[in-house]
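Structure record follows, encoded as structure tokens.
With one protein chain withheld, the remaining protein chains of the complex are depicted in position.
By letter and in written order, the chains are A, B and C; residue numbering begins at 1 in each of them.
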Amino acid sequence: MPGLEDLYREIILDHYRSPRNKGELAVPPAHKVEGFNPLCGDEVVLYLEVNADGVVEDLKINGQGCSISQASTSMMSAAVKGKPVAEARKLIRAFKALMSIHESKLDGESDGSDLAADLEGVKLGDLEALQGVVKFPVRIKCATLAWNTLSQGLDESEEPVISA
Amino acid sequence: MPGLEDLYREIILDHYRSPRNKGELAVPPAHKVEGFNPLCGDEVVLYLEVNADGVVEDLKINGQGCSISQASTSMMSAAVKGKPVAEARKLIRAFKALMSIHESKLDGESDGSDLAADLEGVKLGDLEALQGVVKFPVRIKCATLAWNTLSQGLDESEEPVISA
Amino acid sequence: MSVDVERIKKDFPIFEREVHGKRLVYLDSAASSQKPAVVLDAMDGVYRDHYANVHRGVYTIAEEATQAYEGARAKVAKFVGAPSSSEIVFTRNATESINLVAYSWARANLKAGDPIVLTQLEHHANVVPWHILAAERGVELRWIPLTADYRLDLSHLDELLDGAKLLAFSAMSNVLGTITDVAPLTQAAHAAGAKVLVDACQWVPHEPTDVKEWGADFVAFSAHKMLGPTGIGALWAPAELLDAMPPFMGGGDMIRDVRLDGFTPNDLPWKFEAGTPAFVEGVGFGAAVDYLEAIGMDNVRAHERAVTTYALDALHDRFGDRLTIYGPADIDVRGSAISFAFEGIHAHDVSQVLDEDGICVRAGHHCAKPLMRLLGISATSRASFYLYNDTDDADALVDGLTHVEQFFAL
Partner (left out) sequence: MSVDVERIKKDFPIFEREVHGKRLVYLDSAASSQKPAVVLDAMDGVYRDHYANVHRGVYTIAEEATQAYEGARAKVAKFVGAPSSSEIVFTRNATESINLVAYSWARANLKAGDPIVLTQLEHHANVVPWHILAAERGVELRWIPLTADYRLDLSHLDELLDGAKLLAFSAMSNVLGTITDVAPLTQAAHAAGAKVLVDACQWVPHEPTDVKEWGADFVAFSAHKMLGPTGIGALWAPAELLDAMPPFMGGGDMIRDVRLDGFTPNDLPWKFEAGTPAFVEGVGFGAAVDYLEAIGMDNVRAHERAVTTYALDALHDRFGDRLTIYGPADIDVRGSAISFAFEGIHAHDVSQVLDEDGICVRAGHHCAKPLMRLLGISATSRASFYLYNDTDDADALVDGLTHVEQFFAL
């Protein structure tokens, strides 16, 4: 029986109370992307600035939601800021692998072996504190929201810009 | 526990095997009307000739269906042919009262006291043999099909004719 | 007679279970209610002893199943004051009831530019079907706003209703608890020439209902919120209106005749029930209505008001302004759903910590995102009380919330 302390590690509550990189960036040059959790209404807003070298030069976060979704957003921002897009994508895959080993079991679709490969050789650091979320399946979507939104934002940032 | 002999009285089987007034009439002057039981596919076709004096001068029956629906149609035709429309309508009400005391209880809508009034003073004769049907609720619609169709036919016969 | 909660709890098997070693404090009946054993036994009884497809069978068990189903329809009709059971269309849930109106009545009667008036406190069930219609047909959606005390702001009702073809609103908000006064709203809408749809999903389980007294045109509700099973809801509408509407879904049971070149629909209410109906659920719905009637809806209402008043007071006494309550303070205009929020502690986290104490409350937007946006929040916690809840449950909630505050204290 998992306890609350598995879910609410100290580092998570710290990010929740003092989110890193909170704020906005001018759009453009930054790209703004929003993510919703349809089930609970959690909202993540990301401002992404990817420079010509393909590096996430700046990143600000906003939104509202539970401790898990907001802490995950904050931790994501700290982990991704200043990193090349390719590395950010690796992190996304690794983090989702961490979370989805459980989810995919629920779906009965995979035994998680592909996922293990995604995790290999990626240093998650503080992010591993979110692993306890896996024991609370409903909260997994809280933790992954920021990462799905980031993934969408990176895709959109890389699309050719069509001026209105 | 009602038995089959309650349902299949000899007179019913007789009408089923040798339906009275089977056939067709030329349309016009006759009016043709069809009735369906949506649940089982029973079909009643009536040809009605109501004369200027408001009398059902001629009536032929056709269709296909179970012994109850076909016997009821045959018995109806014998009872109604040659009768004034007003009397036919009284018979319809009386017959439906006989059947629907049970049906309305199912619906929880009436205690059947109005229905008793409809039955009063009307001689059903042979038609009373159909009373056993009431103990087999699914079959009630078989018995009433001919009468509902007659009712519709009389309504339509009395409407002003619009020539095409 | 007052409601004897201790005895009632014994009728509901789920209260024998524990969560995390604690007794179950179920405060989420606004999402879905628990079921008494009589409802489960009624359904089990059909499956074990009288099961066969309905309406089309001549043999004994088919007839038994049909009578059980149609008998249940008559019970539900009586429970809400419908003049005839042919006016009760069984659907999957209140959501389908509303969609039925949108697909059948509205598509046959509304054209581009026709206004539909909704309120800002509607559940998504009474918003999205109209969005879909608006996208398809270009009808115009108008919104009745709210007052500062979480009630409908009717100060511009006449303008909103001007030219409107439909007024659709909830009789009781699942978020705020707000009761909207159906009869006068209905009169105003009718005077303006609009039809009226009442989303009675939160009302019918908790208050005596008389659809004729309301005078509305469509009333939607769900069995699962009123002690009945999942998988069945109802739409009431007067027979003349249902008769004039085209069918919604096509298939078996809703037809009188089918030819290669067309079909003729069946009589009411079957015209709107395509395919094998959820007839075992229908029987459960009937049993739920029997159970509620035995207790008496006046008693249910009185009991809920007492417990809700107690809970509101206890929350205020313990937490004061640290806890915001979203909904009317006046017990006479609210039901038993209490939405609340702590500053700085998200609803999800509140619910998670309460769960450790065996307490079930809902957290989120409660399928009312337009309302949440209006309130400027993304989520609330919601405790909702029903006939099986008592002041002990309210006390447990208040104590649980103290644990929440302690857990998230800096």
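Observations
What we mean here is this: a contact is a pair of C-beta atoms (placed from the backbone, for glycine too) under 8 Å apart; a residue touches a chain by one contact, two chains touch by 3 or more.
Small disclaimer: the values here were computed from a predicted structure and weren't measured.
The hidden chain makes contact, of the residues C:96, C:217, C:304 or C:390, with C:96.
Within the complete assembly, C:224 is the residue of C:9, C:151, C:165 or C:224 that touches the hidden chain. Hidden from this view is one chain, which touches subunit A at 36, 38-40, 106-109, 136-139. Listed by residue number, the positions of subunit B touching the unshown chain are 1, 3-4, 7-8, 13, 17, 39-43, 64-70, 136, 139, 142. If you put the missing chain back, the residues of subunit C touching it would be 13-14, 17, 19-20, 24, 26, 28, 31-32, 34-35, 40, 44, 47-49, 51-53, 56-62, 92-96, 98-99, 102-103, 120, 123-125, 127-132, 135, 141, 143, 222, 224, 229-233, 246-247, 249-255, 257-260, 262-263, 274-281, 348, 351-352, 354-355, 359-364, 367, 369-370, 373.
Rule of thumb we're sticking to: only the chains that are shown with their structure count from here on.
A separation of 36 Å divides the Cα centre of subunit A from that of subunit C.
With each centre defined as the average position of its C-alpha atoms, the distance from subunit A to subunit B rounds to 73 Å. Centre-to-centre spacing of subunit B and subunit C amounts to 44 Å, using the average Cα coordinate of each chain. Residue positions of subunit B touching 2 or more other chains: there are none. Under the contact definition stated at the top, not a single residue of subunit C touches 2 or more other chains.
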